[in-house]
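Only a single protein chain was left out; the remaining protein chains are all shown in position.
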Amino acid sequence: MANYGMLINTKKCIGCYACRTACQRQNDLLPDEAFIRFEEREVGTFPRVRVEHVPLQCMHCEDAPCVSVCPTGAAKYGTDGIVEVDQGRCIGCLYCVAACPYQVRVRNSQTGAVDKCRFCTVAAEDGTKMCSCVEACLTGCRIFGDLDDPDSEISKAIVETGAAPIAGDLTKAKIYYVR
Amino acid sequence: MSENAITRRSFLAGSAGVAAAAAVGFTSFGAWQQAHAEEEAGEGRTEAVHTLCNACSSKCGYTAYVVDGKLTKLIGDPQNPNASGHLCARGYGYSQIAYSKDRLTDPLKKNAQGRFEAISWDQAYAEIAEKVSEIIEKDGPGALALVQDPRPSGSYYAKRFMTALGSPNSYTHGAACNLSKVSGITQAIGAGDWVSDVENSRMTMFIGRSYCDGIRPSQVAALERAYENGSRLVMVDPRCNNSTVFATEWVPITPGTDLALVLAMSNVLIKNHLYDADFVAANGVGFDEWAEAISGCTPAWAEQITGVPADTIERLAAEFAEAAPAASIEPSWRGAYGCAYANSGETARAVALFNTLLGCWNQPGGALLTSSAAAGKLDDPRFAAPPKPEGTLLGTAEYPLAAASMGSAVFAGEMAKAGVLKGMFFYNSNMAAGYSNPAYLAEALSNLELMVVCDVQMSETALLADYVLPETSYLERAELPEFGGGKVPYVALRSQVLDVIHPNTKSCDQIFTELAEACGVGEYFAFTQEELADAQLKTVGLDLDSLRLVGTVQFPEKAFAYGAAPKWNTPTKKVQFTSEACAKAGLSASPVWVEPQTVPEDGAFRLVGGKEAIMTHTQTANIPELMNIAEQYGLDRPWISAADAAALGIEDNDECVVENEQHSGTSKVRVTERIAPGVVYIPSHFGCSVPEQHTAYGFGLRIMDYVPFHIEPAYGSAMTQEATVKIKKVGA
Amino acid sequence: MTFEPIWNSIIAWYLFLAGLGGGAYVSAAFLRWRHPEAVNMIRIGRVIAPVVVIVGLCLLMFDATAGLHNPLRFALLLTNFGSVMTWGVVFLGGFTILALIGAGLDLAKRRVPLWLDIAAAVFGVCVAVYTGCLLGVCKTFPLWNNALLPILFLVSAMSTGMAAVLCVAIFRHPEEFNRVGVFKKFHFCLPIIELVLVASLLFVTASNASPAGWESVMNLVGGDCALAFWFLFILVGLVLPTALETWLLFFSPKEFEESRKAHWISFASDAGVLVGGFVLRLLVLVAAMPLTLVVPWY
Partner (left out) sequence: MEDAAVFSTLAQCFGPVGEDEWNELTESAQWSDFLAGARRLLQDNRPLGADGQRLSDLRARLPLQEFLSARELSALFAPPSYQEKSDFAARHFTGGLPDSVVPVESLHRPAHPTDPGVPAGGGYLGDAALYVRDVTDGLGLEVPPAFAACPDHLALELDLVAVLLRSGMEGPALAFLAERFGWLTAYRARLLGLDEDASFYIGLVDLIMGIVAQQEPFEEGALNGCAMDSVA
């Protein structure tokens, strides 16, 4: 049983939105349905200023607030540590959207149901060619892999870079940021 | 009343017998959706087809996956030198143009009341041909012109059509893109461009060029590798653009004064004998005259003009000298001196000369003069070129330095206004919105007797036209092979990914072939696009089917070799520190300081355009996937520096009035530290004024509304950033 | 990126009406205990409760579009008992049934058993507290995520419930209205408690570790919600009713208190309480800023 997670190195993120549009093509999403949102921070003042782009998407928390608040059980823990949303059960009450501290769940403007990053790139583990956020990133910011396997690429990278979840231990998030 | 034949008539073929409809196969929509969803997950009938992205002129090669006739995922081809395995956001977004609800579906003619009506292709061809022959009789073929943004098939067919008619006036969009840059560099080194070997460089300077905003994936990767290898990467830009993520230094500069910076750095190299004297002596001519002419351009002098501290200029020049020859100034594209200022051409010349001082031509990490692959000579008579039209491109006399391959399209606009040009064809070009002042161009182009626009959707230019010919989207057509240059020359092919969606639309090769037949010059188009493509590929040892399978093929045997002594095909066969052509054109023989045309009076800001990573000029604004990003993150907002905003009492996201004599508009503004004071940045993609581009219409300001119509002396560019604006809070 | 509130006025109405329904039935139970003779007012309380709650539930279902498209899914609401909303559905369901029975019996002039009143009142309190807990568990919004919110919503629910009963009573049964002194005194002190609770809620939120708390409070106090907060909620919703009631209950002579004019003043103050109740729910929903949006994480 793997426990999938992701590492995002914001030092290499140039804010080009390729991951968002690639994800929309890979998962056939609506134009206004984005599973990745972006924060931009200016550090310093003119002329010594540095820009940091921070992509945020579902952290697939092991103690997911969305799963705990979802009344219909639509949000649930799937296999290999991937948090899923069962589109057949969601009534669109948006409780999970409110409960998610990272604000990365979006409401489908057609069906009214809620959806989020599905870690679809797990399919690439067995070699299927995909244009998910990990493959599409122009500067290779993202590493996806099994956190339980110490010598997986992601585990080694986390140790090497000291990556940590974006908001500390707010939840047991499984996206580790290098900042 | 009994049933009779009429009311039983039906559109659905095969139902004449009516009763015969098989009673078996009807499923309700719900059941169908269920089955459809499962089947989609199970990867139904999937095809993978190689094509070239059409979202910008990089034309990255990618593989499109089609499931049951519907486009799904796109994956950049690793073997394509531009994509190198990736696509940018525009690539993914613009692929949806195929299904856009705002697409043109039938040929259109403007009726007497000025409204468009659908007509048949035959009627369109006949009427256009009649008008063309009428113009040729009255004013000769020279009264016709073509403006296009070159794409693989377009650059061949459209130009061949115009040449077949006998008109030399084939323009590209260069006058609003990189005309000054290419022309200026050609004056100095006889070539229009070079490739900076960024990843192997010890130092590279980017002037108004951001690899991470004007994205070509292979360049972003090269920049990242250079950054990781510890190369010194200097971004000279009024804006702290996204490439500063991979830069060691951001040098904010006053817009339009890059020439002063380059001259000052050159001055430092020459004065301190830090330049490659033997290389200059062996390859240059007129160096002493230039050295003398710029002796006054000291760093202190440059500081007043550019706002860059003198010691920074001194240091940069020294760092360049120390890093040479594995160092260069990147050629840039449109931003700083592509077409922006009265001194753009001269700036391009100075940059080329500066690289010569470094002696970095064809050196590892320096500036590489790479060659491009090309199709060999085609001996089949059908492909023979039409006779060369006599007379030269309109504007050659007025703007002698403008590169002939592009010509000054804005001058063509002026000629339309003056009535010299009577008929104009536009392919894949939205001149009226992007090349220069839209109000002026609208007036000028409506003066034409015949205006034909060929495009995928209605644009500002198409609105002005008499005839609009609908083209298929790039995914529904195959095009001629794209021969490209770079370290390893290559050829890439755009194959047809989707069946033609709107039956009444045609691909550009069909359109121009049938137009030529209608105009009586069909003999130059007696071949199909496939035949020509196959013939071209056979001259380089390939063929259409093999390339269709692979998408892109490289020619390692023609790869670039470091250290090769460059051949300068300038008139003097040397690097021209002094150019006789420039002197004849009324400029200084050697590039010296030229003041930009507009100097902001107090309270006004210098206006700069620029690129957002998700948009390509006005072409991608109507794509919902991309426009939704712009709306969500306010990417249309003008930028103003925190210092200026504080002085004007403006806070982030305030609604402000942006105005000058040309135009006035309101928009939320972005207050940021990432721009130099005294400068306002408006992205060059928004403010679409075409109602039927429902997604793009009326969103954001259009920068070109603020730019008056004027043309750069000698070079013929549109001077797209020679404008100033005032900003004040609404209600202030 | 500017933050768009997740829930809008429909959910604010749902929270307000659910609380009011609970409060109305508790008022009825209280009247039965302290003023058994005020039969009509008790009936008013019992009738208002189910009606208002049902309207709230319909609004909730209307807003949950995915559920609206396939109504069968609402049955799934009882799947996850770890979710406050599931408990909410239980309480609301129970309360609606009990309140309907209570109202039915009362309208049919049949005696309403005491245990039914007590059970419905308990469910009413649970519903009121549930509306607070619903928001309380969301860690995302510091303004919501603290223990004060359920209590504030409970007090507001009781206050708006009583106000509703009083408002109707003024027109339908003025004579009973004049005799329910104890009820009115209880009703008088609720807005004051609410004022204290709101003040402490703002202090607690403002001092939250993340600037999101501060931003939310600034939104309320000085930002774009300031007008609604100070004028509609504080003034009209709390201060004015308290002032008017103080004057009526304690300083005005007895006969004036029962005059038609005084009734109008009481009606105005109760209407203010109702407006304040709704605006409180709306502001809490709209002004809250999320944790990660504003947090410049270092």
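The first chain written gets the first letter, and so on, giving A, B and C; residue counts start at 1 in each chain.
Basically, a contact is a pair of C-beta atoms (placed from the backbone, for glycine too) under 8 Å apart; a residue touches a chain by one contact, two chains touch by 3 or more.
Everything quoted here is computed from the prediction, not taken from an experiment.
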item: Options B:H502, B:K574 or B:K668, residue touching the unrepresented chain; value: B:H502
item: Residue numbers in subunit B that touch the chain omitted from display; value: 1, 3-4, 6-15, 18-33, 35-36, 68, 70, 96, 99-106, 108, 115-119, 457-458, 470, 499-504, 624, 691-692, 694-695
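By our rule, only the chains that are shown with their structure count from here on.
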item: Distance between the centres, which are taken as Cα means, of subunit B and subunit A, whole angstrom; value: 34
item: Centre distance in Å when subunit B and subunit C are each reduced to the mean of their C-alpha atoms; value: 61
item: Multi-partner residues of subunit A (each touching 2 or more other chains); value: 38
item: Residues of subunit B engaged with two or more neighbouring chains; value: 632-633
item: Of all residues in subunit A, those that touch subunit C in their complex; value: 37-39, 41, 56, 65, 68-74, 88-95, 97-103, 108, 111-114, 166-167, 170-171, 179
item: Subunit A partner contacts - residues on subunit B that touch it in the complex; value: 40, 63, 72-75, 86-89, 91-93, 95-96, 212, 215, 217, 220-221, 224, 240, 242-246, 250, 252, 613-614, 624-629, 632-633, 641-643, 672-677
item: Interface residues, subunit A side, partner subunit B - complex; value: 11-18, 20-22, 24-26, 28, 31-32, 34, 38, 40, 42, 44-47, 49-51, 53, 129-131, 135-140
